[in-house]
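Here it is: the structure, laid out below.
Omission of a single protein chain aside, the complex is shown with its protein chains in their original locations.
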Amino acid sequence: MSKKIKRGNLGASPGTLQYVGPAIESRTRITKIEFNADFQRQSAVRHSGDCLAAVQPGVNTWLNVDGLHQPELIGAIGKEYGLHPLLLEDILNTLQKPKFDFFGDNVLFLVLKWLEYNPYTREVEPEHVALVLGPTWLLSFQEERDRDIFEVIRKRIEAGAGKTRQNGTDYLLYAITDLVVDQYFRVLDAIGENLEELEEALFRDAQQKHVSQIYTVKRELTIMRKTVAPLREILLAMAREAPRSASTLISPTTEIYLRDLYDHVNQVNETVEIYREQMTGLLELYNSTMSNRLNNVMKVLTIISVIFMPLTFVAGIYGMNFEFMPELHWTYGYPFAIGLMACMVIGMLLWFRWKKWL
Amino acid sequence: MSKKIKRGNLGASPGTLQYVGPAIESRTRITKIEFNADFQRQSAVRHSGDCLAAVQPGVNTWLNVDGLHQPELIGAIGKEYGLHPLLLEDILNTLQKPKFDFFGDNVLFLVLKWLEYNPYTREVEPEHVALVLGPTWLLSFQEERDRDIFEVIRKRIEAGAGKTRQNGTDYLLYAITDLVVDQYFRVLDAIGENLEELEEALFRDAQQKHVSQIYTVKRELTIMRKTVAPLREILLAMAREAPRSASTLISPTTEIYLRDLYDHVNQVNETVEIYREQMTGLLELYNSTMSNRLNNVMKVLTIISVIFMPLTFVAGIYGMNFEFMPELHWTYGYPFAIGLMACMVIGMLLWFRWKKWL
Amino acid sequence: MSKKIKRGNLGASPGTLQYVGPAIESRTRITKIEFNADFQRQSAVRHSGDCLAAVQPGVNTWLNVDGLHQPELIGAIGKEYGLHPLLLEDILNTLQKPKFDFFGDNVLFLVLKWLEYNPYTREVEPEHVALVLGPTWLLSFQEERDRDIFEVIRKRIEAGAGKTRQNGTDYLLYAITDLVVDQYFRVLDAIGENLEELEEALFRDAQQKHVSQIYTVKRELTIMRKTVAPLREILLAMAREAPRSASTLISPTTEIYLRDLYDHVNQVNETVEIYREQMTGLLELYNSTMSNRLNNVMKVLTIISVIFMPLTFVAGIYGMNFEFMPELHWTYGYPFAIGLMACMVIGMLLWFRWKKWL
Amino acid sequence: MSKKIKRGNLGASPGTLQYVGPAIESRTRITKIEFNADFQRQSAVRHSGDCLAAVQPGVNTWLNVDGLHQPELIGAIGKEYGLHPLLLEDILNTLQKPKFDFFGDNVLFLVLKWLEYNPYTREVEPEHVALVLGPTWLLSFQEERDRDIFEVIRKRIEAGAGKTRQNGTDYLLYAITDLVVDQYFRVLDAIGENLEELEEALFRDAQQKHVSQIYTVKRELTIMRKTVAPLREILLAMAREAPRSASTLISPTTEIYLRDLYDHVNQVNETVEIYREQMTGLLELYNSTMSNRLNNVMKVLTIISVIFMPLTFVAGIYGMNFEFMPELHWTYGYPFAIGLMACMVIGMLLWFRWKKWL
Partner (left out) sequence: MSKKIKRGNLGASPGTLQYVGPAIESRTRITKIEFNADFQRQSAVRHSGDCLAAVQPGVNTWLNVDGLHQPELIGAIGKEYGLHPLLLEDILNTLQKPKFDFFGDNVLFLVLKWLEYNPYTREVEPEHVALVLGPTWLLSFQEERDRDIFEVIRKRIEAGAGKTRQNGTDYLLYAITDLVVDQYFRVLDAIGENLEELEEALFRDAQQKHVSQIYTVKRELTIMRKTVAPLREILLAMAREAPRSASTLISPTTEIYLRDLYDHVNQVNETVEIYREQMTGLLELYNSTMSNRLNNVMKVLTIISVIFMPLTFVAGIYGMNFEFMPELHWTYGYPFAIGLMACMVIGMLLWFRWKKWL
């Protein structure tokens, strides 16, 4: 995950609006969708004054803000909806971890991370997503990237298909969160495929580069775990505590869906854990493969030394220049020496076989 | 465990019915069993209209669906029994982890995993089992495989033996869960035997292939742990919370059985943990065996080098062609050189014995 | 711990009485002890009809059953005392982990493990012990072995010494559990001695066999932990919750003793943990000893090679047969060559000393 | 972190005032700031009698004490404000870990650690900060160092910017804590950069010195974790429990800020954890790089030995001085020997290629 983002002026007064994230040049795009069971209208918003929610009763408003690099714009929207400065600060801070909070009884604030897996660098790239739920409106904020992650929901509303149109903004909040969690499954599937490839490659021919790949994937899984883990508590809190509180933002119908989603996040979490343990297992496998390989190399070296050192020694003996060396003058001295060497080799080989080195 | 199953269209509207699992061609088989203490009738169901539970008071209905690859069929059954779309979605998703939920006061939903151990691949193969308990009926869903895992219970009902006939569908739910948990013990026994073989093989002659076997079994145990662990909480919740809730689905008689089953699942869990730790221990054993073996190989190499290098050097000395080398002309020069070498060898051997290398 | 016991027919109807344990041939022995502060009578029971508790008020009955391999006998006793089938199933299953449960308000069920340490195999051998406490009676079940583990308590009752006679069957239950926990301390002391021997042996001369000993002891500690750990919760539950429940089985006097026992079990648990960590420490010690030893072996090899390879090379030079090699014809050619070699050796030795290899 | 500080007389009566920290010579500086929304006055305090808080209603007093090495001065201030001796003891003990306590309903006591990262030694240097919050006053104590850590807040009060002036001393307490936590982010950013450099260096060329760097950073992270972790509970307690208690020290407005700060501390904590795991991963990477490098070195040695030992042996054969060696007299004996050697080399090379060592 990108770690190069500069935090803003850390000593600034709390609540000061600062964008914290990669530098971006394009303009912020704002889309406003008004809908209920019977009707829907999608429009691009030009200036912040048009942002306010519909006032007709029974009409839900979804305001989607694409781009966080214009703090003054976010500030203007925040003023329109009466949002707390700390909430706006968290919207603008793309390093903010997932969180969930109530601001008063009528505003629910949710920070999520959209994840993309880059199969080339094996890195997981996060995108900051912030949701603000009011009684009849939902604000969604995302970083400006090339992709349009909420398109599928917009199309569903346009088509009137599914339950999104029939239900209120709390269901829409659920639908967006569900989309984010479904993306986690896709990321995990990609990592899982990577893991299986690594596993296969290691079983076939372990190489040093696999270790750095294991290291990278493990690091990404660590970061992903930290991204997903808070979501469990968030969903538990939303499903269990929300209905009991004074707030009526989340309807009992949506509650069942949130519980189901909690279940999904649990599965994501557990899969991350399983992958992490498998990565550790792969590293152990690599290490024992390496130590086994070293053993084999050393065996070859030892066998060759044990065989040739004595032979060379014998040849050295009969290469000595003493005047009086009877063997040198034997007619069969040479065959005798060769025979002696052959016996030594055979003896060594038998010993190696007995030691199970061959 | 099979990891090759493709998830469905992840971006689909929540509650859309999709089968997630391996491709299957055969037809779904549906069996309907009506029973009470006095009577029982088992029949194959041809079309979904026959699925509805018996209306006579005091008669329990068990509908067993064998095959999940026809979502429209499951959808039809769901409509007959008035089941929530999210519940049906979980029935169809064979990747769904064990879970337990109430849908209203009258429907209890339980997802389990039947496990089979394949001793050849050393993999644990899961089969998706979903149970839906209503006041007088129980629906059970399983993947279409060659085996018929619930046959033993069906036979028990037919024979009228045991308590299954005397009790209601809540006891039947327990009986099925008990069967699933008993199977976990069988899987663990198989893994345990494997582990003992591995242990023995490692003590006898540690080999590289054992490491990959340890890796595989450890991975399967990790996955099995994640499969079994949620069952503890599920049974605890069912045994403790169910009777307190408004629901009367689970009778106090069955509660004792559920508590007993909770105990069994605990034992499964602990055995998995013990096996995992033993696997780690085996790996440590392997590694220290390898490092010990390397030490021994290196000792042989060093001994042979320490003995023959000086000898060869001495032979080399007397192989030099200097004109004036007095030893070469001694009558006993050759025996002297051999004697010198013998002394060196004896000295080395004594030194090795003192170093405890021999 | 013995892992070879075959589980019974796992698919059997729950509550079916099956003996699960090693095959045993001798007969089950049943002893009945009736006692109160003033009187005691011990008698061997011949047939199950004699098993029933004394009916005189103020007389406590302790029925000790030695041998679990005759399920029909246990079944008969169970019928006499009106015990639940699941309770009897757990009595007969020697693989059952420690557990504690109430069956109704008047029956308390406790499963324990008596442990023996075998110093030769370094294995901990468990023996199944089940206790059933009723208002005025206590049933104790144990596996048939050569030893008589409860003899000391029987003698105490006979002698009228201690508080066992003065108090009711709940104190007897405590006394038996206390005996079992005291035995854990003995097992731990034996393991502790073993550990100290291992430690000493490792510090003196680490050998490969020590690793398998560490492995065995660690495995046994893992299993022992799983045996002892549940006892903590059991005693906590008995000491804290029992008096609050409707049940009056456990008197407040006994409660203090149970709290004290809880404390002992805690100490057993912690000692097991300390031993496990020490075992890990010993393994680390072994591994670093081995790697150190390898370093030393390699240093010897390297030193010998570094010294003799150049020497042999010089000897090889002057062993060449070139016609025109001036040194060969020098009068002091031979001493010159020897001197050159001596200088090389001295240089090498100085270099090794500077490198701190010598 | 500095570990060389001598604890004072440990056997002293509890509550005895002792400075525990590095020896310091300069004088303690005391600054008094009186402020409310409309006015502010900052003055240096010369003697402890001037320390008392303003008595005008609606005026907040912040007394900042720079230097803890004059216990009698701290004692005098403590007497003026009626502080408990144990509280003063904790102010003076620079080894005191972060803590939070109420002394009565009207005094809230908070101990924090300001951290600085020294990029040269890679050590995290803590500075003791103690805060005492009363109804209209805040006392802050810090060690005497060259830096002035609270200057930014003082300037904010002077400028009247931000919310510090509008709110009471509880907000000031929050602002100081926020400053401390922001500094943690800076420290983490510095460590994170260090980690990335280490990562890069290890991937490029792993060296022994990197291990000691990893060790140092890991040690600092361990200590930092212990410093930051208690802050989570402290803020949770302040945000949740404070308003419920009888105390009215913390206003509901400030509560939202504290919850936000809790969130930040959580992020610090998690980043520390992620870094620690990455450090472990780097160490694994280093170790497998080393073992890989050893394998490569050994391969070179083995290849050279396997090639030259047989060659040297053949040369040795034909260097023997037997009278009757037919090859020596062949016209093409020399080319034959050279050819034989060439064949051997080619054979070896093919074998190495087949073994994938080349």
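Per-chain residue numbering starts at 1, and chain names A, B, C and D are given in the order in which the chains are listed.
Note that a residue touches a chain if its C-beta (ideal position, glycine included) is under 8 Å from a C-beta of that chain, and two chains touch if they have at least 3 such contacts.
Every value quoted in this text rests on a predicted model; they were computed, and no experiment measured them.
Colleague: Which one touches the absent chain: C:Asp50, C:Asp105, C:Asp148 or C:Asp189?
Modeller: Checking the options C:Asp50, C:Asp105, C:Asp148 or C:Asp189, the one contacting the hidden chain is C:Asp189.
Colleague: Touching the left-out chain: which of D:Gln40, D:Thr254, D:Thr271 or D:Thr312?
Modeller: Answer from the full complex: D:Thr312 touches the omitted chain.
Colleague: Looking beyond the chains shown, say which of D:Arg41, D:Lys79 or D:Lys97 touches the absent one.
Modeller: Only one of D:Arg41, D:Lys79 or D:Lys97 touches the chain omitted from view, namely D:Lys97.
Colleague: Using the document's contact rule, name the residues of chain C that touch the chain not shown here.
Modeller: Counting over the whole complex, chain C touches the hidden chain at residues 152, 156, 161-164, 174-175, 178-179, 182-183, 185-186, 189, 192, 196, 203, 256-257, 259-260, 263, 266-267, 270, 273-274, 277-278, 281-282, 284-285, 287-289, 291-292, 294-295, 298-299, 301-302, 305-306, 309-310, 312-313, 316-317, 319-325, 356-357.
Colleague: Tell me where the left-out chain touches chain D, residue by residue.
Modeller: The list for chain D reads 3, 7, 10-11, 13-16, 84, 86, 90, 95-97, 99, 101, 103, 205, 208, 211-212, 215, 218-219, 222-223, 226, 283, 286-287, 290-291, 293-294, 297-298, 300-301, 304-305, 308-309, 311-312, 315-316, 318-321, 325, 327-334, 337.
The definition used in the following text is that only the chains that are shown with their structure count from here on.
Colleague: Measuring from the mean C-alpha position of chain C to the mean C-alpha position of chain D, what distance in angstrom results?
Modeller: 42
Colleague: Please list all residues of chain D that touch 2 or more other chains.
Modeller: Within chain D, residues 319 contact more than one other chain.
Colleague: Chain contact graph: line, ring, star, complete or other?
Modeller: Topology of the interface graph: linear, an open chain of contacts.
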